[in-house]
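Step one of this worksheet: look at the structure below.
Let's look at chain A:
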Amino acid sequence: MMHLTISNASEEPIYQQILTQIKTLIIQGEMSGGEALPSIRALAKDLQISVITTKRAYEELEREGFIDTVPGKGSFVAVQNRELLREQRLRVVEEKLALAVNLARSAGIGLSELQEILSLIYEEED
Partner candidate 1 sequence: MFSLLLKDVLILKKQFLLVLLFILFANYFMVFSTSGIVFIPGLTVVLTYALVVQSCLLDDKANSELILLSLPLLRRDIVRTKYFSLFFYALSSILSTLIFQLIKALLSHPTAFSLTWGIFLTSIFAASLMGSVYYPFYFRLGYVKSRIISTVVFFTLFFGSSFVAGLLNHHSQSPVIQALGKAVQWLHDLSTLGSTTLTLLFILLFTGSSYLLSRRFYQRREF
Partner candidate 2 sequence: MPNILEVENLSKTFPRFSLQKISFSLAPGYIMGFIGPNGAGKSTTLKLIMHLLHKDSGQIKIFGLDPQHYERQIKDRIGFVYDENHFYEELTLKAMARIMASCYSHWEPQTFTSYLEQFSLPPKEKIKKLSWGMQMKFSLALALSHQAELLILDEPTSGLDPIIRHELIEILSALREDEKKAVLFSTHITTDLEQIADYITFIHDGQLVFSRAKDDILERYALVKGDPGLLTRENQSLFTGWNQTRYGFTGLVPDRAQARLLLGNRVLFEKATLDDIMLYTVRGKAHV
């Protein structure tokens, strides 16, 4: 089951809210590969929002590889994407860490100090 909470008061556009929430559901495994999503029109009806909004959210999800849309059948959570997604994210994390390491080197910050900072931030964020 897909749970979405949409806020009209938020500055964030509604399609963006739908996009983010569905992505999170997929990444966290609450929606699994092959699972059917409600149709664009059914979702618009349930949330009482524009069809154009739901359509845009779905199109974006499809472009980013989270869902597949089969004409005449509907939209489904893309299979294998959790691993794919993790890999993508890992690559981003590596890039950012490399940047941090470079900065640390230039400032003369050692590995142990850097590790300390990392674990501090990691635990803080959690």
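The candidates came about this way: all candidates are chains of the complex that A comes from, given by their letters.
The rule is short, and it goes like this: a residue touches a chain if its C-beta (ideal position, glycine included) is under 8 Å from a C-beta of that chain, and two chains touch if they have at least 3 such contacts; residues count from 1.
Remember, it's a predicted structure, so these values are computed and weren't measured experimentally.
The listed chains 1 or 2 are all part of this complex, yet only 2 touches chain A. Taken in their complex, chain A has these residues touching candidate 2: 8, 11, 13-15, 39, 41-42, 44-45, 48-53, 56.
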